[in-house]
Every structure is written in C-alpha cells, then in structure tokens.
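What you see is the complex with one protein chain gone and the rest in place.
Chain naming follows the written order as A and B, and within any one chain the residues start at number 1.
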Amino acid sequence: MLLSVENLTVRIGKVEPLSGLSFTLDRGEILGLVGESGSGKSLTAMAVTGLLPLIGGRISAGSVVFDGTDLAALPEARLRPYRGKRIALVTQNPMTALDPVQRVGDQVDIMARLHLGMDAKAARARTVDLLNRLRIPESRTVCDAYPHQLSGGMKQRIVIAMALAAEPDLIVADEPTTALDVTVQAQIIHILGELVRERGLALMLITHDMGVVAQVCDRVAVLYAGRLAETREAGPLFARPRHPYTRALIDCIPREGMAPGSLTGIPGLVPSVAQYPAGCRFHPRCLHADAACQQVPEARPQADGGSVSCHHPMEADHG
Amino acid sequence: MSLARSLSSVVRALRSPKGGISGAWLVLVVLGAIFAGVLTPFDYDVQDLPGAFVAPSATHWLGTDEFGRDLLTRILYGARTSLSVSSIAIGLSVFTGMVLGAAAGYLGGAFDRAVTIFVDLTWSFPEILVALILVAIIGPGITGTMAAIGVAYLAQFTRLTRAQIMAIRSETYIEAARSVGASGSFILFRHLLPNALAPVLVAAMLATGDAIILEATLGFFGLGAQPPTPSWGAMMSSGSALLFKAPWIIIFPGLAVAVTVIAVNLFGDALIHALDIKTRLREV
Partner (left out) sequence: MAEPLIRAEALEKRFQTGGGLLKKPRAMLAVRGVSLSVERGEVAGVVGESGCGKSTLARLILRLIEPTSGRIHFDGQDLTALSNTDLRRQRRRMAMVFQDPYSSLDPRFTVAEVLAEPFRVQREAPPAGRIAALLDQVGLSAKMADSFPHQLSGGQRQRVGIARALAQAPDFIVLDEPTASLDVSIQAQIIALLSELRQRLGLTYLFISHDLGLVRYFCDRVVVMYLGAVVEVLPRADAAPRHPYTRTLMDSTFAPDPRQRKVLRALEGEIPSAFDLPKGCAFAVRCPRASDACRAARPVLEGGEHPVACFHPF
C-alpha cells in the first residue's frame, strides 16, 4: 500500500476539524474524497501533504504512512524532500500555483531540475514531452508564454505538468476542475485518469461532485463534518450507498430521465467546526435519525470491503 | 439607521485602548478650545511686559511669552484656530472631493477625464507647495489658510471617492438595483455614496492630522492667523528666536501640535478597525 492513513485527527487551536479518518490508496488507483464545503476535504489534503502548519494546524493523533514512513511523525525538515518530489499537490485555482512573472515553461522545468537534478536542456525536453502528453497544442510556443496569456484550462494543465514533472508517486488534486468549463473539466479528468493507468501513479481526487467521482474513481471516501461517513469501492458505493449522507449526495446530481421534483437537496447546512453536534454528526439533517444516533457510530467493516459509520445503514438497492 | 451605524462604529473605536486614549485627548483639546474663556483667568491678547519670560510656575502653569501673556491661555485659544481651521478646511475638501469624485466615477466620459487630469496635476505637487501658492494668491489669514489647506487635499479625496465609486459600481447589487428599475440618482445616493463613505471618512480623519501640521507650518511662516489671534504655528515661530532664553515658548505649542496629531492618527487607526474596512481598502 502506497498511502495508508490511520485514525488521522487534526487540531487547529482549540478545535478538532478532522477526527479519526482512515483510508488507503495504492499505486494505479484513484481515490475520490467527497463531501460538501466544510466537510474537511481540503484539510485532509493538507494533512497528507504536510502543509497543516501553514494554517496553524497539526496532526494530533493517528498516522499518515507513505511508502513505509509515517509522515505525521516527521519534522518539517525531513518532510520537505517528500513534498513536490514524491507527493505533488494540484490546487483548485491554477492562478495561485503559477508565478505570474515567470514563463510557464521555466516553471515546469524547475521541478525536474530541482528534484531530478536534470540540466536545463534535458528538463525542457521533458517539459515539452509532458505538455504534449497533456495535449497542449504547440507546446514549445506555450512554454514561452506567461500565465496570463493562457486560458484557465491551459493553466490548470500547466499546473498538472508541474506536479508530474518530478515523477511523484502520489498526486493530491484538490478540486482541480471546479473552476473550469465542463468540456475542459472532462478533458482534464480524462487526462488524469490516463496518467494514473499508464504511470502507476496514485491519485487522491478531492471534489464535491459525485458525477466526477463516478466517472473516474476506483474507490470513494465520503467525508462529513470532519468524519468519514463511508468508504468503499465506487461500483457498489453508487449502486448501493449504505450511509444516508452518501445517498443524499448522489441524489443531488441531476440524471437523465429523472422525474421532475425528485431533486430535493439535503436539508440544512454542514455545521461549522465549533458547532459539531454530539453523536453522529449527520443526524440533524438525516431522515433516518433516531435516539441511537446520539452516540458516535462505529466504522463497520463491509462484506464488499470498506466501511460505513452509521447506526442505520441502508440496505435497499439504489437506482 | 445609517447615522446610528456610524455612531456605533465611533463607539467601538473608542472602546479599543488606542482609540480610547487618543479619543480622550481629542475631547480634552476640543473642550479646552471651546471653554478657553472660562478655564483661565488670563486674556490671550493683554500684554504684561514686566511679567514676560516667566518660567512655568503655580500662577502661569506653562509660563509666559515675550509679551507676558499666559502660554496655557494662548495654547487653548490657539487650539481654537488650529482645530477649526484644519477641520473646516478638511470638511470642505471632503465635501467637494466627494462631489467631484462621485460625479467623475459615476458620469465617466469627458468630465471624468477632466477631473482626473486636474487631480493628477495637483497630486504631483507637495501639499505644502499648493498651499503656499494659494496663500500667496489669496493673502495670509484664516480664510486664506482654510482655502489653501482645502484645495491642497482636494485631489486626495476626489481620487479616493472616484476609485471607491468605480469599484462599487461593478458590484452585482448595483445591477440588482437596476434590474428592479432604480434610477441613476437612486443608485448613487442609496448604494454608491453610503458604501464609499467609510473609507473617505477615515482618510479625512488622517488628513486632519496632516492639516493641523500644515496650518502650524503656514502659521510659522507668518501666513496663517494674524496677530494677536494665537495659533500654534505662530507661537512656535516667535519662540524659535528665544529658544535658549525661554525654551517653554516653543516647546509647549510644539507638544500641543505633536500630541494632537498623534492622537488624530491613532483615532483614525482605531476607526479603521472599528469600521472593518481594511479589507475593503485593500480590495480597492
């Protein structure tokens, strides 16, 4: 197993926005991390990439074992060689990841020069090759462009090229396509999927869109208010979601032939960290909640792999 | 409603330590200026030559000047000149600047270009130079000083208001108001000006501090209020010749200027926090 997260718990000051997350991710696999805004998806990405100190947070319990090393136990200085080289991060807004005053080709080159010790010429050859594989037309010309001269989809592909340049083992992509047009999103999702299969990368894809998850992910971890609701393989999860929250999230996406009025959304809001309810955190918004839900549910292992944290998991076939 | 909201921000500013201390000083100076006549037994313009150059004592707390006039009395009356000249000048400047800036930002076109050229021109001269030229034209005295200070700061408020109006004009709530049929003047008075007001007021507060210095400077050069009307700048000017003989004559008016200007700036700072407009200023 390339990445194995056990009981990951994160504290920021007095609050504990993430509690007891466990999931795994292997080479050649795409794990979808889904949930509404405020569920803790981005924090999980920051915990895995060791960026929590940036926002004053820390891993207070649990482990993040990457290729046999527990990153949670490493000091910053020993973490740095992992970041960028073996674990790459792709963020939602490509503009914040690119330096506006540097040509994009140089920004991709530097990754290979820094992490693989390549000389300028070899690095540029690799960059052009990478851009071609990401289906960037006229890649040599694009290398000489500044970020502001490129479209949003193009910039996001440059950011992905930067992430790939150092040949990482794991890519953490935090809503990589949310800011993009749908046709561009489809292209980028497609390219990411291809790269994972071809190069044996592991991809952790963070999104709020169950449609995107269904399209590319092998396994899915559903996050709600800082806890894992359900984690299973994509096929059975979509066919028979067992956590009511998973079911509700799937039902938020309009499908072909859906009857009018069947799209209702999830009542209420994700609670803020300071106001997490006691017991199952989803129970105030859950149609199946009863007295038992005042207790924190255990993560129950499932016959088809994965686990579900619910007192009343759903059995019926879905859709 | 809006007035109540502005008042509550002032109250919030006063609650912070910075705002509280600086606010207290400003209230003290204003009260001193208003009640100067009741607060001291002396007159600011009656000379008592035998009693000249008396060092600070129980009778004359801050000593007397070269004509034997009580220095504390003259500082209190001088506060009247300093504060009223600088605040009236800034008030006029803010009002004119907002009208010009709002009209430029709202109307655009040729008027906007004309205003921008005027603003850029005055902006490229230091305020003191603009003020000196204007006093030279209008002639020394309180009216001349006010006009000079007012015009010297006009560019700043025009530019700030214009920038605010332009930024707010592109907010969706302006379009929303238009979608329900709001006219141009409705949008200007209900949305644009109220939202532009807070940053302009804070800038005005901070400019008042500068204006006090500018007023004192003009007074120091003998271009401000004419004798025997006391002004802090003129008092420092006459004290500068007697620096070693009677240092208190220059020190106390100087302190009055310095502490008051610091207080105005600190209070402006506290107001920025209370109005929570730092982020909005940054956005602009």
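Miscellaneous remarks
One rule holds in what follows: contacts are C-beta pairs under 8 Å (C-beta built on N, C-alpha and C of every residue); 3 or more make two chains touch, one makes a residue touch a chain.
As the structure is a prediction and not an experimental result, all values here were calculated from the model.
Within the full complex, the chain left out of the display is in contact with A, B. Among A:A72, A:C143, A:L249 or A:V308, only A:L249 touches the chain left out of the display.
Checked against the full complex, the candidates A:P81, A:G200 or A:G235 give a single residue touching the omitted chain, namely A:G235. Of the candidate positions A:I55, A:M258 or A:A278, contact with the hidden chain is made by A:M258. Residues of subunit A in touch with the missing chain: 36-37, 135, 137, 151, 154, 181-183, 185-187, 189-191, 208-216, 234-235, 238-239, 248-258, 260-261, 263-267, 269, 319.
Although one chain is hidden here, its contacts on subunit B can still be listed: residues 2, 5, 171-173, 175-183, 186, 190-191, 194-195.
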